[in-house]
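Of the protein chains in this complex, all but one are displayed in their positions.
The chains carry the letters A, B and C, assigned in the order they are written, with residues numbered from 1 in each.
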Amino acid sequence: MSILILASGGTFDKEYDELTGTLAFEDSHLPHMLELGRCRLEVTVRTAMLVDSLEMTNEDRELLLAQCRRARESQIVITHGTDTMVETAKVLANGLEGSGKTVVMTGAMIPFAFGSSDGLFNLGSALSFVQTLPPGIYVAMNGRYFPWDNCRKNRELGIFEALR
Amino acid sequence: MSILILASGGTFDKEYDELTGTLAFEDSHLPHMLELGRCRLEVTVRTAMLVDSLEMTNEDRELLLAQCRRARESQIVITHGTDTMVETAKVLANGLEGSGKTVVMTGAMIPFAFGSSDGLFNLGSALSFVQTLPPGIYVAMNGRYFPWDNCRKNRELGIFEALR
Amino acid sequence: MSILILASGGTFDKEYDELTGTLAFEDSHLPHMLELGRCRLEVTVRTAMLVDSLEMTNEDRELLLAQCRRARESQIVITHGTDTMVETAKVLANGLEGSGKTVVMTGAMIPFAFGSSDGLFNLGSALSFVQTLPPGIYVAMNGRYFPWDNCRKNRELGIFEALR
Partner (left out) sequence: MSILILASGGTFDKEYDELTGTLAFEDSHLPHMLELGRCRLEVTVRTAMLVDSLEMTNEDRELLLAQCRRARESQIVITHGTDTMVETAKVLANGLEGSGKTVVMTGAMIPFAFGSSDGLFNLGSALSFVQTLPPGIYVAMNGRYFPWDNCRKNRELGIFEALR
């Protein structure tokens, strides 16, 4: 039983580019983070794209859906920018109905490359939820999990919360 | 629904004491780690003791058991040294039989105070498993969870593995 | 004999603002960094301003000059964005001629808040040069020191180099 981890970008994987002084993407930090966590799960890491979630297009979302559909794994973790995580979750929920797959989306409020990131905590959390939650699409943030249709990002507080 | 986190020491919480040049305990890093993880679970953190797990006595184990029994929470995470984690798990398993509680034990191979620690990953993992696993005593390490009686630490590799 | 440290902003002191997802200033990291370095020099830390050096105005530079002039300390370290560090150095050089003061400017290519920053190295370096160099205006970066008028930032390489 193995787990697929799809990187799609977001704050999670942002780097500080010292020549331009801006935040940008290089490679995903996922392999390094799995090493740090001494992770011994059988995982496949794939970088679907590395984009800001505010710039994620419908095509990007369809690509993520296609990768989830095609995957032989039934447990999938997706790292994603927090701003449109729920939007992508909706696309996946519609497209994966009845597939029997458990998809857990997670991200970070602070880039992993910063010492003070929540990324490693969230990755440990998402990988654990994906092994134990029944099929469906979930968001795992702040130590909690939310079914995708009962979740929103509270932008003032910078946290995720249930709708009801 | 709230979660009790009991600190018992172990590598997880070790500090470098710069006056003596040795590893020692000061306070638990758990509050700081929960902050880093932007954890929004309702948790109570209690430091039961801060000892090396090789120096943990039967009294210490009975104290942990007593704290688990007395707890009004039915979901409990215990941070613990890895060397005798399974031994403590056995004491808890015997004493909590039929209690309906889910106890997840976790630790770290590298002190959290070191930059390269697995502690934050493991904490995210343990807090997630405790919310989703049925009652019982578990060890959560290396991204995996093990029922306490199907688990051992492989000291050569520094990882946990199933017995069968 | 005491040293004045003036913070003026730049990459050195930038933070990741998790609500907006951008780099911004909060407070200077200097006090924390001096603590990390176990610095036992007699220093006064003053935040003159916290701005991006590309947005630094003539007024800002005059303010820095005024603070250097007014200072009772004859050894001054200024943290500053790297892009216009030499420009500010020129203003200081003209205004402090004959003052007998040693001013060492330094900065960082990566914000201190990132784990991989050069800031702590540069701060240790600047504080050492300021104690040992004769009066004048200097730039301390990359472990080296440059008289202000024999120095430029090579933007392609992200390093400082001598003009001749």
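Heads up, the rule we're going with is that a contact is a pair of C-beta atoms (placed from the backbone, for glycine too) under 8 Å apart; a residue touches a chain by one contact, two chains touch by 3 or more.
Bear in mind that the values here come from a model prediction, so they are computed numbers and not experimental data.
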Legend entry - Partners of the unshown chain among those that are drawn: B, C
Inset, instruction - Can you work out which residue in C:L23, C:V51, C:A93 or C:L133 touches the chain that's missing from view? - result: C:L133
Legend entry - Identified contact with the non-displayed chain, of C:R38, C:R70 or C:R164: C:R38
Inset, instruction - May I ask which residue of C:P31, C:G95, C:G124 or C:P147 touches the chain that does not appear here? - result: C:G124
Legend entry - subunit C, residues in touch with the chain not shown (by the definition above): 33-34, 36-41, 109, 115-118, 120-129, 131-133, 140-145, 158-160
Inset, instruction - Since one chain isn't shown, list which residues of subunit B touch it in the complete complex. - result: 11, 16, 18-19, 21-23, 83, 109-111, 113-116, 155-156, 158
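Here is the rule we use: only the chains that are shown with their structure count from here on.
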Inset, instruction - Considering only which chains touch which, label the overall pattern as line, ring, star, complete or other. - result: line
Legend entry - Centre-most chain, if every chain is reduced to its averaged C-alpha atoms: A
Legend entry - Distance from subunit C to subunit A - Cα centre to Cα centre, in angstrom: 39
Inset, instruction - Determine the centre-to-centre distance between subunit B and subunit C, using the mean Cα coordinates as centres, and give it in whole Å. - result: 45
Inset, instruction - Enumerate the residues of subunit A that touch no fewer than two other chains. - result: 109, 115-116, 158
